[in-house]
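Each remark here refers to the structure printed beneath this line.
Removed from the display is one protein chain of the complex; every other protein chain stays in position.
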Amino acid sequence: MQAQTTSSSKITIPIWRVRLNLLWKNFKANWKLFRKNPIGLIGLVIIIIFALMAISHPILMKYVWEPRVYDPVIGYDIEVFAHPSPPSARHLLGTDPLGRDILSQLLYGTRFSFILGISSALISVIIATTIGAISAYYGGVVDMIFMRLADVVTMLPFIAILVVLSAMFEFTGFTLALVYGLLVGFGGQTIVIKSQALSIKVKPYIESARASGGSDMHIIFTHMLPNLLPISFLFMMFTVTNAVFAEAALSFFGLLNIRMSWGIMINTAQAAGYLLAGPEYFHLLLPAGLAITLLCSAFYMVGRALDEIVNPRLRDR
Amino acid sequence: MTIKMLSVKDLTMHYTTSRGEVSAVNNVSFEIEKGQSLGLVGESGCGKTSIAFSLIRLLPDNAQIKNGEIILDNENITAMNKKQLLQVRWKGISMVFQAAMNALNPIFSVGDQIVEAIQAHNSDINIKNARVKVAELFTLVGLDPQLMDRYPHELSGGMRQRAVIAMALSCNPKLIIADEPTTALDVIVQDRILNQLKEIQKRLDMSMIYISHDIAVIAEVSDRIGVMYAGRMAELADAKTVFNAPIHPYTYALLGAFPSIKGKKRVLTTLPGEPPDLLNPPSGCRFHPRCPRATSQCQQEAPPFVEHKPDHFAACWHPMEVKNV
Partner (left out) sequence: MSDTNALVTVEHLEKKFPISSGLFKKSNSFIHAVDNINFEIQAGSSLGLVGESGCGKTTTGKLVTRLYEPSDGHIFINDPEMGQVDLASLSGRSLKAFRKQVQIIFQDPYESLNPRRTIFDTVAEPLVVQGLGNIAEREEWVADLLEEVGLTPAKSFLFRYPHELSGGQRQRVAIARALIINPSFIVADEPTSMLDVSIRIGVMQLMIELAQKMGVSYLYITHDLAVARYMCQRIAVMYIGKIIEKAETEELLMNPLHPYTQALISAVPIPDPTFQRAAIPIKGGVSAPIDPPDQCRFYPRCPRADDFCKNNPHPPLEDKGDGHFVACYKV
């Protein structure tokens, strides 16, 4: 190959360490950009608080609380006279009509929401990115099929479909995440990611890769996907929001076969007739409702802040 | 007796960006007589387009003219407010923008756009008369007047450029600024446009500032040439002098950097380094990091822009004596 070796070019640092350094530098640079947006920071703080809440539940259950009383699904406090009971020293948020501690339910539901939201987001984004990249790269019939499919999926009324499906098949949390992820993954996200992939496909560096002998797989994995990841990550944020909300709605209708979630909390209150029962029963509805709103908003805010970083218009260095 | 049409003294303009102040134009001075054309040549970032925008005062919000005086036909336009400037723009100075394709609104016909320009500056002209004027202008720039009602996308690149030139001429300006009008055009079309511009300029006895990075085009179009570097004017003299006896080392290097299809095939000069970052320009003379003649004085003190020879200005501590480059 290149015969002359100049000793000044001896590389001493192993490559993996260099790459790690670069990754870290990239992360710090992105963090600096993200930090500038107050909305994103607020969202991030809220998410961190919820994450702490989710982690705290198993710890509390093991070391602080009595499982018999504080279990979110089967606990029952016999020492309190009437259930539902208002907030007290024993039950910081009170108890629900079935005698279960509301705070415990809230914390348990946090973990559930996170898992549901993130898994839906992951499934949908993996599908959308893969299909978007393949559609853009190969074009032709493949592209046409997926885009028409995306059109159809976008037109579907989500909640209605989910309601019908969950009425026909009993959905657990996991199946809901799967179905939701699938539905969203083939829809509008694919179109946006595909258009981003198209703009990458025509760049000269892709042609260079092909001229060196790069296979289709090589180009898709080495060039297209890394350039698509920022936008995919962005979409994940918005998908979490929508997934959590969809679960809440379905649980409210009593259509899901899950043990406990924020939606179930509201459903319990409604089933026992306390939905419109007046301000002294707000503790049955407010914690779950507020939690849903806050978590969804938080992810949305982080998404908006990321949008300003990721958006190719502003990102072009 | 020559009439001074434009006189620019110590023009200084800065952009304020999130990373600091960019010194885009720094103490630039020059004069243009009536009917004369000045060519501004330099590389990207040298400030030539910034000067153009400063003259016509189409500056973005973050740009500020810090200092300087612009006198157009004995009227000081530097201190004018928006309302007064409206009278000056297009009637006093007009501009042919770079990438004219993008200067035309795609949803209106070219004729309508020029009519709009005319009516904006002459409130008493009705549409019929304005259209007659547009037809005259089209003939002047070499376009068939029937093309007036076409849309920009229906015209070729050369035709669009001529339409934009017609628009710039619509209010009989005293001075026209042409900012790289032929960069995106093929060489045969470019040749036609250049000829047309020269002819129009002569016929209307109009002053012109022609901005380009291509020294060959500048050589053909300009009576006088101003060489810009990093926001400052390096040299200013009539065209023949700049080519045959340049005194600024940058001019000399620039001349040597253009291959030509005529004459002997010569060795081209390379300039080491890169054009400077105007956020943090070099101290003293901005060219000193790349100049083969630089001394410590060049690094410490910026050379003044003075008349080294009759009607031959330059900003250099160690001007060259070159004959017949």
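A few remarks follow.
By letter and in written order, the chains are A and B; residue numbering begins at 1 in each of them.
Here is the rule we go by: contacts are C-beta pairs under 8 Å (C-beta built on N, C-alpha and C of every residue); 3 or more make two chains touch, one makes a residue touch a chain.
These numbers were taken from a predicted model, which means no experiment stands behind them.
Looking at B:Ile3, B:Leu58, B:Leu86 or B:Ala216, the residue that reaches the missing chain in the full complex is B:Ala216. Per the touch definition above, the residue from A:Lys36, A:Arg68, A:Arg148 or A:Lys203 contacting the chain not shown is A:Lys203.
Of the candidate positions B:Glu21, B:Asp73, B:Glu116 or B:Asp191, contact with the hidden chain is made by B:Asp191.
The chain not shown here is touched by just one of B:Asn62, B:Gln84 or B:Ser260, and that residue is B:Ser260.
On the side of chain A, the interface with the absent chain consists of residues 1-2, 4-6, 8-9, 11, 15, 18, 22, 203-205, 207-215, 218, 222-223, 226-227, 317, using the contact rule stated above. Mapped onto chain B, the interface with the missing chain covers residues 43-44, 156, 158, 186-191, 194-195, 213-217, 219-220, 222, 239-240, 243, 253-255, 257-262, 265, 268-271, 274-275.
The rule we apply is simple: only the chains that are shown with their structure count from here on.
Chain centres here are Cα means. That of chain A falls 54 Å from that of chain B.
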